[in-house]
Structure formats: C-alpha cells, structure tokens
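Before I ask anything, let me first share the structure, which is written out below as structure tokens.
So, subunit A:
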Amino acid sequence: MTLLPDEQAKKEFLERVRTALGRTEPLKHVPDHPSLKMELPQQEQKVRTIQAKNEARRERLITALLSRAEQMGWRVNRVPGPEEAARAVAEIARDAGAKKAARSAQDIFKRVDVDGALRKMGINPLVLASGRTRHRSQLKGLSFEAEVGITGVDYAIAETGSCVVIPRKGLSRMVSLAPPVYIALVEPAQVMESLDDVFAIRRMQYMQNNGRDTNYMNFISGPSRTADIEMTISIGVHGPGQVHLIMIG
Partner candidate 1 sequence: MHQTRRGRQSIKASLFITCTIDQFYPQVGEAVVKVLRRLGVDVNFPEAQTCCGQPFFNGGYRQEAKDLARRFLDVFDGNDYVIVPSGSCGSMVRSFYSELFADDADALARAEDLASRTYEFSEFIVNVLEVTDVGASFAGKVTYHDACHLLRELHVEDQPRSLIQAVKGVELVEMEASQACCGFGGLFSVKFPHISTAILDSKLQSIEASGADVVVANDSGCLMQMGGAMSRRNMKAKPMHLAELLAQEGGRA
Partner candidate 2 sequence: MSEVKSKEFQSASKAALNDKGLQRLLGRVVHGFADLRDAAVEEVTEPVWEQLRERARSIKQQTLANLDYYLELVDKSVTRNGGHVHFAKDADEANKIVLEIAKRHDVKRVVKSKSMVSEEMGINQVLEANGIEPVETDLGEYIIQLAKETPFHIIAPALHKSREQVSDLFHDWLKSQPTNEIEELCRIARDELRDKFATADMGITGANFIVAETGTVMLVTNEGNGRMTTSAPRVLVTLAGMEKVVPALEDLATFIRLLPRSATGQRISAYTTFLGGPRSATDEDGPEEYHLVLVDNGRMNVLKDPEMREVLQCIRCGACLNTCPVYQKVGGHAYGWVYSGPIGAILTPLLVGMDEGKELPFASSLCGACKDVCPVKIDIPRLLLRLRGRATEGGNGVKGSAPWIQKLMVRRWFSSVKTRQAMNRSAKLGRLLQRPVARGGRIKRIPLPMVSGWTQQRDFPALAPKSFSEVWRDSLDKP
C-alpha cells in the first residue's frame, strides 16, 4: 500500500506555521484576495464576458496569435478549411520523412481527415488512444516510435503564442511530447487573448467538477530547447524540435 501522509506530522507542521505567524488559532475567514472569494456563479459570468470579448476580437487575436507563435518558434500555417488542413498535416509529415504519424482521438479528426491524407502519402496513421484495438500500456512505446504527433488543442493564447493542451480520454500526454515533430490543429473559437482568460476558465472548470477531472495541462509555446551548454541554444531536446501550428479557418 502506498505511503499515506503522517497526520500528526501535518498537524504539528501547521501549528508551527501558526506560531511563526504569531497566531494561536487558525484563521476564521478567507484572507483578502481579489479572486479567491468569487463564487461559481460570478466566475461563470466572468467567463461569459471573457468569451464574448474574445469572440468580438477574434480576427485580431488570430493575427496576434500567429505572429507571436512564429516569434516563439512555431511554424505557422493558416488554411481555409478541413481539407486543406489535412493536406498540410500530410505534407509536414512527408517532409519530416515520417513513416508513422501518431494522433489523438479527438473530435476534430472527425472533421479533418488526416488519416486519409496521410495514407495518400504512404504514411501510417496511429491513433494513440486506448480502446478496442489498443491497450493503454502500449501507448507509451508507440508514441516513442512515431516521428510525428498530431493533436487538437483546447485553447490558443495570443499573448504568449501558446497552445493549451489538456489530456483526457483519447488524448494522451505523450502524443504531443515524444515524437520529434508536433502538429497542433487550432480552430478560431479556441483563440484566447491572454493568460488571464485561460486561468479564469480553468478556475471555473475546477469549481464545476470539484477536482474530478485531471488537473494536468500544458502550455506549449514553441519547440523544445536548451541553452545549458555555454549558453548556446539548441533546439529539440526531450520534446519536439519542430512544432507546427495550423489555424483552420
């Protein structure tokens, strides 16, 4: 059985903190903080306002996102629709010399037929999701074998040029991490203006699902890199060294 926390140690620790702060009793009220006291209904209203704002500014935000993403090292491509998107994905995979292209099992792939486009190029699409044909335990190994990883995203942040990817059923952590080339498919409605927007939405979701859904999330803001040796930048260390952002629409 796993190691459960020592409750006594916890109690004593917290008491020592109280003493250090000059308190004998625990705080009876929530400390003053701009957002901590906001209850779910207000948070939902806040998110509605954010969504409306982003919708009104969408075209401008998309331009800003693509520009910033390029600055951050994404290769950026804007295509008019799903057919062009699928073709762009296949071309990237072909140019990368891929034989196996892994993808998540997200709804976007029902509309964007990357499987068909890849097969036309002679590249084998792998769906990295557990189900009838595949067991969860196989996924890690397969993601290390693939040369390309393709996913949809939850959000894209114009402020930072980031794609926000939240793992779930059908979308593993490794599919966007292990292959040396990563392709993110983004749709206009997903584009958010700022970090604040995404955190407001996530807070709302956390309050709604009360910690049931996974807390895990990544902001991917360019290719993997390091400057640890002589402060010289090297691209593509443990994560993908080549990252593509395809805006569909």
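Just so it is clear, contacts are C-beta pairs under 8 Å (C-beta built on N, C-alpha and C of every residue); 3 or more make two chains touch, one makes a residue touch a chain; residues count from 1.
For anyone wondering why these and not others, all candidates are chains of the complex that A comes from, given by their letters.
It should be emphasised that the depicted structure is a prediction, and the values quoted were computed from it without experimental measurement.
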Which numbered candidate, 1 or 2, lies in contact with subunit A within the complex? 2
Candidate 2 partner contacts - residues on subunit A that touch it in the complex: 1-6, 9-10, 13-14, 16-21, 23, 26-27, 30-36, 68, 71-73, 128-130, 136, 139-141, 144, 160-162, 167-174, 177, 194-196, 199-200, 202-203, 206, 210-232, 234, 236-240
